[in-house]
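Note that this complex is displayed minus one protein chain, with the remaining chains in position.
Chains here go by letter, A, B, C, D and E, matching the order in which they are written, and residues are numbered from 1 within each.
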Amino acid sequence: MGDRMCLGIPGEIIEIRQDRPDLATVAVSGVKRAINIGLLADDPPLPGDWVLIHVGFALSKIDEDEAAAAMEFLEDIGQSYVDEVAALRESDID
Amino acid sequence: MGDRMCLGIPGEIIEIRQDRPDLATVAVSGVKRAINIGLLADDPPLPGDWVLIHVGFALSKIDEDEAAAAMEFLEDIGQSYVDEVAALRESDID
Amino acid sequence: MRFVDEFRDASTARALAAKISKLCEPGRHYKFMEVCGGHTHTIYKHGLEDYLPDNITLVHGPGCPVCVIPMGRVDDAIHIARQPGVLMTSFGDMMRVPGSDGNFFDSNAAGTNIRMVYSPLDSLKIARQHPDLHVVFMAIGFETTAPSTAMTVLRAAEEGIDNFSVFCNHVTIIPAIKAILDSPDLRLDGFLGPGHVSTVIGCRPYEFIARDHGKPVVVAGFEPLDILQSIYLLMRQLRQGRAEVENQYARVVPWDGNPVALRAINAVMEPRPYFEWRGLGFISHSAMRMRDRYAGLDAERRFDLPGVRVADPKACQCGEVLKGVLKPWECKVFGTACTPETPIGTCMVSPEGACAAYYNFGRFDRRRVREVSRA
Amino acid sequence: MRFVDEFRDASTARALAAKISKLCEPGRHYKFMEVCGGHTHTIYKHGLEDYLPDNITLVHGPGCPVCVIPMGRVDDAIHIARQPGVLMTSFGDMMRVPGSDGNFFDSNAAGTNIRMVYSPLDSLKIARQHPDLHVVFMAIGFETTAPSTAMTVLRAAEEGIDNFSVFCNHVTIIPAIKAILDSPDLRLDGFLGPGHVSTVIGCRPYEFIARDHGKPVVVAGFEPLDILQSIYLLMRQLRQGRAEVENQYARVVPWDGNPVALRAINAVMEPRPYFEWRGLGFISHSAMRMRDRYAGLDAERRFDLPGVRVADPKACQCGEVLKGVLKPWECKVFGTACTPETPIGTCMVSPEGACAAYYNFGRFDRRRVREVSRA
Amino acid sequence: MSITPTEREQRVLDRIDQVRRRPARVREERVTLAHGSGGKATKNLIEAVFLASLGNPLLDRLEDGAVFPVDAGRLALTTDSFVVSPLFFPGGNIGDLAVNGTVNDLAVSGARPLHLTAGFILEEGFPIADLTGIVASMAAAARAAGVRIVAGDTKVVQRGKADGCYINTAGIGVVEHDVALGVDTARPGDAVLVSGPIGAHGVTIMLARGELDIDADLVSDTAPVHELVAGLLAAVPGVRALRDATRGGVATILNEIAEAANVAVLVDEAAVPVQAPVRGACELLGIDPLYVACEGRIVVVVDGAAADEALAVLRTHPLGAQAAVIGRIAADPPGLVLLNTAFGGTRIVDLLVGDPLPRIC
Partner (left out) sequence: MSITPTEREQRVLDRIDQVRRRPARVREERVTLAHGSGGKATKNLIEAVFLASLGNPLLDRLEDGAVFPVDAGRLALTTDSFVVSPLFFPGGNIGDLAVNGTVNDLAVSGARPLHLTAGFILEEGFPIADLTGIVASMAAAARAAGVRIVAGDTKVVQRGKADGCYINTAGIGVVEHDVALGVDTARPGDAVLVSGPIGAHGVTIMLARGELDIDADLVSDTAPVHELVAGLLAAVPGVRALRDATRGGVATILNEIAEAANVAVLVDEAAVPVQAPVRGACELLGIDPLYVACEGRIVVVVDGAAADEALAVLRTHPLGAQAAVIGRIAADPPGLVLLNTAFGGTRIVDLLVGDPLPRIC
């Protein structure tokens, strides 16, 4: 059953169980599992939302804007590095 | 565990258990088992006596005189038969 | 083995057979019933019929305690075994007796825990070893076995063991013999009395057979020469015009039985008003139940039993076989639909059952084989 | 996998590594503690140290909930598991944690029934399915996991399930961090804050670190780029002379945590006056116990526990490793007497333990391998 | 026209004789201890369940051993017991698994699989219908692999002394080439390949247990690899070692290579094929697909110069369509398996102490 209880994994909410609104089906890379979303009762997730899954519970909703911002930051760094390396190469050649 | 509960088997009393006088060790053809001799309490068997064993209990003491009498009867019959057959043969030869 | 091998001697058997032949009146046919299944087993296992002249027929009686257990009791036993925490124990003979939904082995395959024991004391021992389980002993048998059950109950009571009980199915031989004697369709010339039952009840209880019915009775041992000798003694009585109870098995059977054993039975059990016998139907006062004093050790009271009477399978002619009216092979399903693998009736299950004994040991053309053996 | 693969990109890592290098002041050595064992695992599993300049050292912290369970609690758990009718359930991580007489696997080999579950809800499900057993959930974990335990207890109470209880070993992260900050033998330049704990408690609880101790804190995610970026953010704070709490993991961690989760913990549990941490000794208010209201679901009250304090093995230097004072390989028994097969300390057992992570993933000469890889 | 009782009895006996010669039938719905006794019930089970599906001239004789001719040459002999739980899982059951497993061990020994034996340990109460299904799968798998089951054995144990059905298969095969395969022959410069995506069997089994409540569109990769191997050995010289990556997964095989040949195995994480749902389940559970069992995947060590050719040949077979070169052998550091992570770092891949996935085979 795995060896890493501390694991938190992002999964997408596929559907909320009609009869048990604290249960949702999440998908992780093609794999589905029912998880408990009771800890998100203040702002329940909807299908399409992504959540962080920990020991069978959704612990938090993933904030897409924040994720995009983080990616942007990383891509910027990546791009500036590519530019720098390219500049370095050119300066080498010259 | 066998399939014949109705079985009664003769066994020889080897010893009476000191601590449990209702238990005795009996021997059947080199095999030993503890059996309950409580049903013979009116006339408890002694080592050397033979008993009839049934589902772990001694059901009766074997009467050696009666056994000898039965054997004698059978041997007589056997002997008389041998004699007869011999007589028959002789009469044949003659 | 002492008291065994000397009673299996072939040359003595030949001599006895010759004597028996000589006692036969020409043209007369003799029919003797061996009441006890143990005798039936011995007869077939040793091929004893090979020694009998054609005009003596042995008829198998009702004395196989496994054979007479009706289906409903098997169902009740399985019902008990299905209760959580129950370990059922039973003699090996019972394991294959069919209930209405399979036998004990089938029941185990479906989840119960029914184990074979050699002695009721072994059941009690298991109960001592497994205080977490309730151990039930499926008690069957005639008066031969009832004392052992009774002694075990007395011991359990003395030790205060409360995770043990007995499902009591003990039956008594005399009412069964009476039922047969009352049956109109059977003509018998005499009885081989059940030697082991007699170690307990003695020989007197058969006196009514000689006295009231005019049939000789010889209480017989279980080695083949015992039986052959007993047949000789029956033939001699007939020849001499006597009808008495004789004790061929005096080395083991006291004339008055075993009073300690009778007291033990009586202390623990009492007669039931009636009891169903497989194939024979209900017979009054033909079985024992536990006395009130031992209600706590009585599985029948500790468990809520369905107690449903299950009719024998239609094809089953065990009743006729048990009464000696039919030979096993005369049953319509013998050896085809009913075999030891697929028994319809109980007589095909117990090694002491007439059908099983004949199927397993005697099912061949004796004449043809005699020729082969001589070749 | 979304939110995973994009945070494992090697070219971005190279770029970040270059940025980090540039932020290094010549001659200065930087030491950052990743508080959380999940970070330690990521670092070694992805070979993240290969991206760090030699003058940045990552120091592993106390945030592995398996590692901090003292031997006495393992013994208590096994004691519970030994009670008749008990089925103990536990996260897989716990199975190999040594108690004073073996681990859970050894205990199972000797007769207990301790099973791995993925979620505390699975324990509860087993309890529902097996009313004949008493199912105990061995609850371990920081604030990340405590809400799941709490929700499970609430559900059990609601359903009135009484063959279930929780052996509560939940610990809290702040007292542990305080203990480390108070320890005299460690100089740290900043902290990688435990991202998953923060989904529950948020970021504010770390503010004292920045404010009172002048150390920057970056709450970090668990993908390797998350960690690398967090190191970058720490370096930037240092370069800029700041000491603040920053949230690198904002996609998952709300600044104020999860109030529902905090309410659930608070409803079910209350702080213990003190609790023993493996290697760190007793720390005040560092763990949770079940409230009186849920006494019926509290294994600690349902079972009579030995509760014996067992001293750590003499050779064990886990305390030093958990405080970041020693690198795993600096422990005298590392890799020789203490291996994942034969762990002396817990840090060698949990995949989030520093010793296990280094032994399983990092135990090789990085320089030599780099040459080989380039060949 | 009246017949005597003796004649009537004889007719009954004749009829019984006919009945006894009828084909065996198992009337029970469940296995009982009697089926393991060696008597009639055993005979019925063997004839009606085993021979009915698996029958062939060698097995049908029911002698103590099967006797058959062989040509001079090299033989391979192997055995495996199968205790997988659950017995039936998406993509197969213990029966085809048991046949494929031993066929594969023969194949990776470089042999053409020839004959198999099958030993069953059945738990009292096991449904006869399940057994029949398992045996039918074995028959189909044996047919597909071109082998016959020529000797067998059945034991029945009491309820609670097994878990339904355990199967042991042993097998012999003929080595028809003269390559000496062995993990100890790996040498620096060799390439390491896998024949397809890894871990599907182990994950499928774990999910099939139902305890994790995880659903995935995933089936076991159980398959016989003898054709794949035969094609490879026929076409590519320079194959050094073959292993089927079962219990312990690819990581364990790589460690066996590193240890036996005292070399380093350098693996490129990004090159290792893993199906998405396998990866998803592994992430969810915190396990590494490198350690997860396959039942139809092989690891190949081949001379580096022949790596491309080996890859091309593997890919011509459906079971090798997604084959990949996943790493190479180096001299240093000897005895270690190192993974170049997708992230660009390096780490060790060691033997696990224990497996998070018990009873996958």
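As a convention for this text, contacts are C-beta pairs under 8 Å (C-beta built on N, C-alpha and C of every residue); 3 or more make two chains touch, one makes a residue touch a chain.
Please read all numbers here as calculations on a predicted model, not as lab measurements.
Colleague: Indicate each shown chain that the hidden chain touches within the full complex.
Modeller: Across all of the complex, the chain we cannot see touches B, C, D, E.
Colleague: For the chain left off this view, which of C:D50, C:D101, C:E207 or C:E270 is in contact with it?
Modeller: C:D50
Colleague: Applying the definition given at the start, please give the residues of subunit C touching the unseen chain.
Modeller: Counting over the whole complex, subunit C touches the hidden chain at residues 1, 4, 8-10, 13-14, 44-51, 92, 95-96, 105, 116-118, 122, 224-225, 340-341, 351, 359-366, 368-370, 372-373, 375.
Colleague: Under the stated touch rule, tell me which residues of subunit D contact the chain that is not displayed.
Modeller: Here the touching residues of subunit D are 105-106, 108-111, 113, 327, 329-330, 334-336, 339-342, 363-365.
Colleague: In the complete complex, the non-displayed chain touches which residues of subunit B?
Modeller: The missing chain touches subunit B at positions 1-5, 7, 9, 11, 27-34, 53.
Simple rule for what comes next: only the chains that are shown with their structure count from here on.
Colleague: Please give the intersection of the contact partners of subunit B with those of subunit C.
Modeller: Touching subunit B as well as subunit C, we find no chain at all.
Colleague: What is the set of chains touching both subunit B and subunit E?
Modeller: C
Colleague: Please name the chain that ends up farthest from subunit D once chain centres are defined by their CA atoms averaged.
Modeller: Max centre-to-centre separation from subunit D belongs to B.
Colleague: Taking contacts as defined above, which has more of them, A-D or D-E?
Modeller: Output for the comparison: A-D.
Colleague: What's the chain with its C-alpha centre farthest out from subunit C?
Modeller: Chain centre farthest from subunit C's centre: A.
Colleague: So how far apart, in whole Å, are subunit B and subunit D when each is placed at the average of its C-alpha atoms?
Modeller: 78
Colleague: Among the residues of subunit C, pick out those that touch two or more other chains and give their numbers.
Modeller: Touching at least two other chains: none.
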